[in-house]
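This report concerns only the one structure given below.
Of the protein chains in this complex, all but one are displayed in their positions.
Up next, subunit A:
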């Protein structure tokens, strides 16, 4: 890479390689509305599918009544002969898997569960049919929240289970005696509400049968095309060679599009049995009521510290409301297993104990969302750090500095055995304090906002394990364990390059960043590099895009494949220059010797078009390579960040305005800092949603209370402030180019930073919030409760 000093002292990379701040190639089609999504596709004879969904959260199905006029166009579980239920298992001891039938069988377990599917020439007509299908349901008592479900003696979401718990885990590390005589003990109940993920594009699937190739073709908006192939084959009883999955342009995934949905299986079954094309496009209401629930964690947590605010230990009891079914492939335990292993965060502490339960309820299944469990963990832990700071009479930032793992300890194995690879965690806090100008803010805070609003500042620090590999996932034993990641690099006869990757890009800009990695090694202009992804027929196998892994894993694989190409290009170039490979270098897209040079294009032409010029022992394996890659240590990279927010709280309305927001982050080597900034901004926007707006409440009888955007509120442009981003760049010692995973990070810290800022603002009122989203109602209720408590005091 070529580095140039910028005026502000930050290094700026010239050219197109790793570190260059290039605009995304793919934006040309996206910004012109030329993306191709499932919903855009047209096909002769395409029929649309609408689902009849359960109006009740828990009920026995007595009958599904289909008017005779609709015979042959409406299908129920009875029709899906031979189709296997979706079963996401886990190897963790004691885990109870659930069986999710693609169409409900016997009973329904959440409001919105598909019971029947109707096929019409248009979606509107399919919906007309759905309105004519009636169901006889015998209502059962509803387990609408985790504590009812946990306590219920008789009632079961899954009848064959002894209780309603998918999995209970316990972690106990260190000796409890270190807690004796702790000067500070704080205890809190902290919760994150259930919410949705709301990608711009909902889920969509088109399937048909290709008689020529004897294959089921499924175009589906997924992050994991290769996994979907496995999942669909398993459910439909096909061999994987008979299934071809394509993920075309996908308008945001965030984890929701990692799971195999019952609707996908249903549409694929239609294509398989009817040999015609069928489509289902999820609408917003289906998304809000029947899919993609996430984030709901409940913590009872106790933190122990000495008088100086040094952490002695943490005890936590955590419940995750994972809903009615275990999602495939992540399972119902990924979230809680992650909670137990990462709750200590980026801090050092001598004692840690945690119990988690993944509880089954009559709500839609829970899916890991951008940040996965870390957003909840960060919220719980960082609220506790601030509570300790208040007890100790210290600045919250100072308490963080006293407890964070220090740079000289890196690489550091923490109390739960996580191996932090590199970085200077405290420095991220110091830079955030400087950027927000804490001393000046404390002065300004005294005077308030002048209009009755209270000001507060909040910090949150986290580290994020990303690109976790084989060892981590093998221990969880879920249907998906990543091994070596592969990429194919293929030189075209005219000297261009095709990269084929098994991960999928749906907003991450990989069509650009992967090309930058290849450019770094081969010097081919990125405009001459095509990144192909999302198609099981033409890309190498991959578990797909999840866990902030793609740049680390697929980027590493691209790097390896291109290195092999480079070697062969050098061999050809040297031959053409009539010298030996050790006498030449590959630079800026040319093989150069002391006396001459050969352009990459000439090398390609020689191999493909004039092979007669090359002897048999020169690069006979060709200019097309599939390489596998795994980092030296595969337990994952640890990127980290400190977020700082300044808020103004209006105590009359309980509203919160974010006045300033700073992110200091270290994602290792940044392949494209512009894309990284975009990822952070998008993540923070979603984090603001979790912090202040987004919630899927359920009534006691399990009815969703936010089924349209009137009730489900997401932040808009006016609610997302300008986000100031400062980068630190500590390469990972374990990965190719020192890259770390950064895709999810932005969404992790905002709820914690914002709630801490709100609590800082509320200090004069002695009120505290501890539940997301901090709605006006919750905030005003907290103020009222604090006022009452003070009145009650003698």
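In the analysis below, a contact is a pair of C-beta atoms (placed from the backbone, for glycine too) under 8 Å apart; a residue touches a chain by one contact, two chains touch by 3 or more; residues count from 1.
Everything below uses one rule, namely that contacts and distances are computed from a predicted model.
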- [ ] Would you mind picking the UniProt name of the chain not drawn here, from "Multifunctional fusion protein", "Carbon monoxide dehydrogenase", "Tryptophan synthase alpha chain" or "Amino acid/amide ABC transporter ATP-binding protein 2 (HAAT family)"?
- [x] "Carbon monoxide dehydrogenase"
Task: Of A:456, A:523, A:636 or A:715, the residue in touch with the unshown chain - done: A:715
Task: Of A:124, A:307, A:538 or A:705, the one touching the omitted chain in the full complex - done: A:124
TODO: Kindly state which of the options A:579, A:655 or A:703 is in contact with the chain not pictured.
DONE: A:655
- [ ] Taking the full complex into account, find the residue in A:188, A:284, A:300 or A:390 that is in contact with the omitted chain.
- [x] A:284
Task: Option from A:441, A:546, A:693 or A:734 whose C-beta touches the chain left out - done: A:693
Task: Hidden partner chain, residues of subunit A it touches - done: 122-124, 127-128, 131, 283-286, 652-655, 693, 708, 710, 713, 715-716, 718-719, 775-777, 780-781, 784
